[in-house]
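Every protein chain but one is kept in place in this view of the complex.
Each chain carries a letter (A and B) given by its place in the written order, and its residues are counted from 1.
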Amino acid sequence: MKIHPFLIEVAQVALLLFLAPLFAGWVKMLKCWFQGRTSPSLLQPYRDLSKLFSKDVVLAENASWIFRFTPYLVFGVSVMAGSIIPTLSTDLPLSATADVIVLVALFAIARFFTALAGMDIGTAFGGMGSSREMTIASLAEPAMLMAVFAVSLVGKSTSLSQMTAVISQGGHAMLRPSLVFALLSFILIALAETGRVPVDNPDTHLELTMIHEAMILEYSGRHLALIEWAGMMKLYLFVVLGIASFFPWGIALNDDLLVVFTALAVLVLKLGFVGVGLVLIETGLAKMRIFRITEFLGSAFLFATLGMMSYFMLE
Amino acid sequence: MVLTPVSIIASSFAVILALLVLTPIVSRNQRLLIIVGFSFTTISSFLATAAGVWTVANGTISQVVIPLGLPDLPFHLRLDVLSGFFLTVVGLLSTFVSLYSIGYVNGFLGRRSITSLVVFYSLFLVGMQLVVLADDALFFLIAWELMAAASYFLVLFEDERVENRRAAFLYLVVAHVGAIAILLSFGIMAGLATGFSGFQSYTFDAMRETELPAGLATAAFLLAFFGFSAKAGVIPLHVWLPEAHPVAPSNISALMSGVMLKTAIYGMVRVIFDLIGVFPWWWGAFVLVFGLVSAVLGVLYALMQSDLKRLLAYSSVENIGIILISIGLCMIFTSFDQSLLAALAMIAALYHSLNHAMFKGLLFMGAGAVLHATHERNMDEMGGLIRFMPWTSSLFLIGCLSISALPPFNGFVSEWITYQAFLLSPALSSPLLNLLIPLGAALLALTSALAAALFVKAFGVTFLGHRRGHHAHDHVHEADWFMRIGMVLTAVTCFGLGVFPTFLINWMDPITEYLVGDTISSSAAGFGWMWLTPISHERASYSAPVVFLGIFAVVAITYLLLHTRSGAIRRAPLWDCGFEKVTNRMQYTATSFSMPLRRIFGFLFSIKEHVRLLPETAHRAFPEQLQYHLRVRDRFWIWIYQPIADASFWVSRRIGRMQHGRIQIYLIYSFVTIIVLLIFSK
Partner (left out) sequence: MNSTIAAQLNSLLAALILLTAFALVVQRRMNALLHIFAWQGFLLAVSTAIVGFVGGAHHLYISSILTLSVKVMLLPYILHKLIQKLKIHKEIDSLINIPTTMLIGIVLVIFSYHLTAPIRELSTLVTRSTIAVALATFMLGFLMMITRKHAVTQIIGFLAMENGLLFAATSATYGMPLVVELGVALDLLIAAFIFGMFFFHISTTFDSLDVDQMARLKEED
């Protein structure tokens, strides 16, 4: 039985909106288990978000329209990004509107405006967060592009649906050195972009170690809810992007209903495993000094370049 | 009068001529002069744009011979698709800047005479238009010189300050060094056209026909590249850009950065693809490397600046680098006979030229408005201007978004096409290039990300937060209507070029057909006007309108959903983690924003950082006052220009020994010369 591709699109966006907090809750739960603490409930992020939505917004007196506009824009961009990446099926109508380079640019828009919002208030924290965030982003971009390049060489396209389709039909794809290296590089970049240990600690509110938190320090109420939600969506999106590029088996290649349901189940399973992997990395590593991040991202760039070179040299 | 592109462009010149005739009559009333002068230039630029658009759309070539010039050496003019494109670029930005100038130049009223500004502005426009129309070496160089001289006087407009004079002089020197190289290059090509005998081969037509032998072709290429790079501001010949652009009036800076640099790009494309035509792949690699170096170093130097206009000038160096990257790729693809990919790269280069003219013009116009209102160029004295200048800040923001290559604005489209050209490089048959070109793509990604950081800094420090300096902000006013119109039109163009790229690519079809022999519009726009699909639909596709509408829709829906049911917004003092004594001085300044990048990339500059405790007797752990001194210098000054300046001074001192000032010695010189001539005339 066939579903209309438009319904798949809507289902994907709905999944993005509702699974992202659940995934964040899962990661939090695992982290607490690993660290021997009692964890909050799996549904706690939903409760946090609804609490924030119902609270008043308190704005600084000198906050401008950019400060108020940013949460909406960041949320909108994340939703748009979610509609491009194939999670359930590659038969996505909106996937043809943007390829992986556009996806990277969408994240860049969100980052640009968040950095501006950080500078808008005129505190030292905001400026610090903006400055560090833009520095890390500028070092992560070349590595991200090289990883994308390596994957697009294998997938013979930069369109995400095409890449997923080609790689999942390729067979023995995991034996290709270019993809192995690109995966290693992608993991490092994802850690940097989503602000996890060892680049930035998402749980901290210590002033000198914040990067992302510093930029959004002054937000409250529904603005903060939108930004927190967008942050969870960003993590979800990076995980789903990695799955679509490197472990796409299970994603439906057509719009048959049964296959799509199986894809949903497989997706939830994969998310569970990735959560475990993420928590292992976060618990095993310590947060790095800011200027060691250059070497970290340099290694990511190195892996991606090796991946690209091994495509030409070894395949 | 028959309506052809040539007649339109002729009428454009006629308008300027009328203006020059009217100027002495009107110059008594300076206010009227401003309005009349810049209205005339607006009309003239608009006509030039119309001529350019029409020529490219039709793909026609028109040639005219004007019997001015030297006897037997008349001027040749040619309006073909390449000229038409650059005429559009020049004319479009000039139209908007001329409108802007009507309001901006009012700031100079009463302090100095505007007449020279109006006259040289018109001559500058004429010079640029004639450069892209010239069809022989003589006329080209005359127009080039006109452009350089007019802009020199414009840079020197506020000549009471020493640094302005020095900057203008440096500009003049570098421009002429470049002109000499261009002259030599034309000389080689013209000489080969006739076998070094006779003068008739100075036309571009003659140069087109000739086949140049490899060695001399390389010499001509290198000289032309050197000469045009001096004007374009490619590293290491960029040193005049950050000096000259900031001191010129802002509307002039907008034109210089936006369109004068593009005439150099025009020159390069004309010489390499049209006049020389056939070349080996290493020329393209050479251009690519220079492009990459300029892009990366340009943006890094820009990040170190705290003067707003200097920052924008270095950013122009970066964007010229990006254009050269695309041109280099195009050359590499052409030399491997991949004409479709070459067309793609050429479209990327030309699209970026137009985009840069638009957004850099917008940014300089915005900076001019800020300068007009605050009389400050130093970003560390600004802040919080968004409340006083809502229009200017929003328009400047559009410029920042465009230049940072963010959808849905125009900068993203040309970057996207450039990345697609890079990603198609595996089609080349050289394994070495297959490995090296993707590294170039990584450097382009680095540049692009650093540019985003740069413009967060530029916009954030200038407009957001609180006032950082010591002066009060009470008298800051918004820009007046003419300035706003100029900027709004430019911003709308930026948006239009970003959301409707297929129309522009269709329009640019004849250009790539002429230069590299292939077009991409059949595939690029082949899927419908909404989709940009270079090469093929499966390979890559981007639909700018859909992306924009998608984001807009989600933002609007979320806003409506949340706004209707939630409570009002409360205003309160800054929280700042509960810290009470927040002052303006605690904000991040331009210098502090770029500190992490200065640490990481500092090895590329010559940096001197010095911290001093005041009073001297205070202990380091309990400072009362700190004095911080930072100096970031361009290494190229120290490595290249300083030694050359020193060497030329040394040589001239040696030669200067001949001038003793004593009459006897001069008489001896004359006497010896007469004797020598008498001996040799036997």
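To be clear about the criterion, a contact is a pair of C-beta atoms (placed from the backbone, for glycine too) under 8 Å apart; a residue touches a chain by one contact, two chains touch by 3 or more.
Because the structure is a prediction, the values reported are computed rather than measured.
A.B. asks: Determine which one of A:111, A:176 or A:196 touches the chain that has been left out.
C.D. replies: A:176
A.B. asks: Touch as defined at the start, partner being the missing chain; which of B:24, B:431, B:623 or B:643 qualifies?
C.D. replies: Here the residue in touch with the unshown chain is B:431.
A.B. asks: Any idea which of A:60, A:217, A:244 or A:309 touches the chain not displayed?
C.D. replies: Of the candidates A:60, A:217, A:244 or A:309, A:309 is in touch with the missing chain.
A.B. asks: Take the complete complex as the reference. Which residues in chain B touch the chain that isn't displayed?
C.D. replies: Within chain B, the residues touching the omitted chain are 431-432, 435-436, 439.
A.B. asks: What residue numbers in chain A mark contact with the hidden partner chain?
C.D. replies: 172, 175-177, 180-181, 294-295, 298-299, 301-303, 305-306, 309-310, 312-315
The rule is simple: only the chains that are shown with their structure count from here on.
A.B. asks: Measure off the straight-line distance from the CA centroid of chain A to the CA centroid of chain B, and report it in whole Å.
C.D. replies: The answer is 36 Å.
A.B. asks: Mind pulling up the chain A residues that touch chain B in the complex?
C.D. replies: 53, 56-62, 64, 66, 68, 72-73, 75-77, 79-80, 83, 94, 96-99, 101-102, 105-106, 108-109, 111-112, 115-116, 119-128, 130-132, 134-135, 137-146, 149, 152-153, 156-159, 162, 207, 217-218, 221-222, 226, 290-291, 294, 301, 305, 308-309, 312
A.B. asks: If we count contacts the way the header does, which residues on chain B are in touch with chain A in the complex?
C.D. replies: Residue positions touching the partner: 383-384, 386-387, 397, 401, 404-407, 412, 416, 419-420, 422-423, 426, 431, 434-435, 438-439, 441-443, 445-446, 448-450, 452-453, 456-457, 459-461, 464-466, 531, 537-543, 546-547, 550-555, 558-559, 562, 566-577, 582, 584, 586-588, 592-597, 599-600.
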